[in-house]
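Only a single protein chain was left out; the remaining protein chains are all shown in position.
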Amino acid sequence: MKWLSSNWDLVWQLVFAHVALSVPPIVIGFVIAIPLGWVANRYRVSRGIILLVLGLLYTIPSIPLFIFMPLFLGTPLLSPVNVTVALTIYAVALMVRSAADGLRSVDPDILQAASAMGYSGWQRFWRVELPLAGPVLLAGLRVVSASTVSLATIGSVVGVSSLGYLFINGFQRNIPGEVITGIVATLVIAVVFDLLLVLVGRLLLPWSRRDSRVRARDVARSRTAVLTGAG
Amino acid sequence: MFTAIKKGRLVAGLVVVSAAVALAGCSSSNPLDTASTSSASGAASGPIVIGSQAYYSNEIIAEIYAQALEANGIEVTRQFNIGQRDAYLPALESGEVQLFPEYTGNLLQYYDPSTTAKTSDDVFAALQTALPQGLEVLDQSPATDQDSYNVTKAFSDANGVTSLADLSKVTTPITLGGNSELQTRPYGPDGLKSTYGVTVGFTPIEDSGGPLTIKALNDNTVQMVNIYSADPNIKTSGLVTLADPKGLFLASNVVPLINSNSATPEVVSIINKVSAALTAADLVDLNSQSVNDQQSADTIAKNWLAKVNLF
Partner (left out) sequence: MNLFFDGIAWILDSANQGGPGGWIARLGEQLAYTFGAVAIAAVIAVPLGYLVGHTGRGRDLAVSLSGGFRALPSLGLLILLGLGLGIGFRAPLLTFVILAIPPILAGAYAGFEAIDRKTIDAARALGMTELQIVGRVEVPLGLPLLIGGIRSGVLQVVATATLAAYVSGGALGVFIFEGFSTRNYAEALGASILVTVLALVLEGIFALIQRLVVPRGVVAKEPTEIRTRSSRPVAVAGLPAQEGK
């Protein structure tokens, strides 16, 4: 790979830029999706509306969304913020379904038991509902992470630095090795993020492993539900 | 109390969501205008932001500017790979980007589509007056990189075509391939019709005269393609560049476009030295190093500056 050997620096720079571009949407998307998922889960009507609107948002093609961002954000045209916000919207759109499913997967009996033990609504949410929804949330977050890392490459089409640069540049210069490097580096970032999320999950949700029999099926199903768009 | 916090978050979420729902619900007819009004108008202090097109050759020139300025202790920020002219010129006018390698002919036609200037000097002179307030060009370089129409050797031989004027003799339909914006450029299909009386079809290929364009030409999917004259592929693929006796294309020299606020005497003098040293042959050579030797823009720029003994 002649190209790679003379362009290591560039690849590293772009890897860092790509990570910097992908992390905020994943984190912010997660934080926004939890309350939305809670609302979606709480009322039948809001579930329909929220899931429909977000499903709709997810279908907006990414390039126009990136380019039209400055229009209603008032940000400079070339600002990475445009891409960050657009990616956040996609992340929220994907994550809310998991959040709603995750919160719903918590057995109502448990919630009643928690209330009976004297938990206030707020405490119950933080100390019972959210942790128990954890495994399903984590499964959703892993999908969001992979999808965001992949979508961030499109940022290069609108001049925001990411690994997608290697696609466009390699395209013009007819260097397949450059394009392949971009694809592989994107996949590597996605895998590393995924491993990190699994690790964080193990640390934060130690109980999810102990009763793995039942939970694993729940998680696997919600994960495939996200993938298949069912549920 | 906590419901208030919850509501706050929810509102924040909904703001993002409704912002997206309101996609384009803004009253401007040009989304790029927002950029020019919203950001500060050019900062003379702080690093100089150098931009480049999403075109590898343009990026090499931008990298040369960047290294030349850095070698003289001027801080720069690289904002490369910013799409096409329509996307980055508003950013230059607003001062979001301050220095940009440009091409005189294409830039002039952008601001003055009806221009009659053809020669290098005329174009440069016309450009000075056509530029909007706040933008100026520094000295133009002898290096040129202009649009040109190319056909395969086989097509040229079979139809006896070596010039755009010969195209009217061709009896088979001709399809022109190039970036989609070529379709509306003055030298696009409409210009061919009005200047040479030739009617051509059009197929957009978004790689700026890159491998797909050449592949499409060799596969006879298109019969004529727009490739920049400094592209080494013209030589390596054995293409025939058609002569342009009636001046459909304007001369297009490499020229630095700069936001006036950043055009300090020091910057001007450094960049002018670079422009003077860059020849047409140099540019083809730089492009070849990128396409054929797969060198990085950084290395190519460094080697060239060393070769011409600048900085």
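Side notes on the structure shown:
Read from first to last, the chains carry the letters A and B; within each, the first residue is number 1.
FYI, a contact is a pair of C-beta atoms (placed from the backbone, for glycine too) under 8 Å apart; a residue touches a chain by one contact, two chains touch by 3 or more.
Quantities reported herein were computed from a predicted structural model and do not represent experimental measurements.
Considering A:36, A:92 or A:149, the position touching the chain not shown turns out to be A:149 (whole complex).
Only one residue in the set B:203, B:241, B:279 or B:299 touches the chain that does not appear here, and it is B:203. Looking at B:170, B:212, B:257 or B:305, the residue that reaches the missing chain in the full complex is B:212.
Contacts to the hidden chain, counted on chain B, fall at residues 23-32, 83-84, 86-87, 177, 179-181, 183-184, 203-206, 211-212, 215-216, 219, 221. Taking the whole complex into account, chain A touches the unshown chain at residues 55-56, 58-61, 63-65, 67-68, 71, 101, 104-107, 109-110, 113, 117, 127-128, 131-132, 142-143, 146-147, 149-151, 153-154, 157, 163-164, 166-168, 170-171, 174, 176, 179-180, 182-183, 186-187, 190-191, 194, 206-207, 211, 214-215, 217-218, 220-225, 227-231.
In the analysis below, only the chains that are shown with their structure count from here on.
Chain A and chain B have Cα centroids lying 35 Å from one another. For chain B in complex with chain A, the residues that touch the partner chain are 2, 6, 9-10, 12-13, 16-17, 19-26, 28, 31-32, 34-35, 38-39, 54-56, 59, 79, 81-83, 87-88, 90-91, 94, 96-97, 207-208, 210-212, 290-291, 293-296, 298-299. Residue ranges of chain A in contact with chain B, taken from their complex: 2-3, 6-7, 9-10, 31-33, 35-36, 39, 53-54, 57, 60, 65, 67-68, 70-78, 85, 88-89, 92, 121-122, 156-159, 161, 165, 168-169, 171-175, 177-178.
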